[in-house]
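Next up is a structure, given as structure tokens.
All protein chains but one are shown at their positions in the complex.
After this line comes chain A, so read on.
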Amino acid sequence: MEKTSNSSVFLLTVNGQIEGANFPDYDNLYCKYCYVYGHDWAPTTVSTVEKHCITQITSKSSQSHKLIWNFPLETTFKSTNPSGWPQLVVSVYGPDVFGNDVVRGYGATHIPFTPGQHIRTIPMFVPEPTWRLQKFTGWLLGRRPEYTDPKVVAHGEGREVTRVRSQGFVTVSFHIMTKDMKRMGYDTGPTNSSTVQFATSSQSRDAQ
């Protein structure tokens, strides 16, 4: 890359997919996702990262209770500082009993540090209404409490004022590649042998 010549950066490529979710009580859900990263990070593919991306709506099949999106993710980040490591923020929405679109869960996970394949199961949660009455009216009017910004879940600040309820899980698989991390002095762990192991394990998983 030319960019590396004038200033040193390391790159983090994220491939993968939002595989699916497990929301026992809900159906017909879609998922929004975005990345949250620190000042020293920049996505090289702006289009998919800058804005919120929305997946298709999926519903459960008769056999499985799992919601499958298989929505691909592909981004490359450029960074100079591991602080503010990118996080994937996922929020799931779906219609409620009255057909209003309500939020079904927020969740966030750091993009894995180590190269290789990773599967992350993100536990999802939604903010709770302050009052029980509000819970009822919210249910009735289809206006549940929502975060002002889904990115809130990627930060710790200010969360102490909220109460949340657990909802379900979203499974995301990542394939991580890094470039120049080690050269810049950031050793994120596994040696070559373990990456091979990762690969084999993923293959065996796929075979299943």
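Criterion: a residue touches a chain if its C-beta (ideal position, glycine included) is under 8 Å from a C-beta of that chain, and two chains touch if they have at least 3 such contacts; residues count from 1.
In the analysis below, contacts and distances are computed from a predicted model.
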Query raised in the report: Quick one: the chain not pictured, UniProt calls it what, "Coiled-coil and C2 domain containing 2A", "Sodium/potassium-transporting ATPase subunit beta", "Vacuolar protein sorting-associated protein 33B" or "Trafficking protein particle complex subunit 2"?
Result: "Coiled-coil and C2 domain containing 2A"
**Report entry** Where the unshown chain meets chain A, residue by residue
**Finding:** 7-10, 39-40, 42, 63-66, 80-81, 83, 127, 129-131, 133-134, 137-138, 141, 143, 145-148, 152, 157-162, 184, 190, 194, 197-198, 201, 208
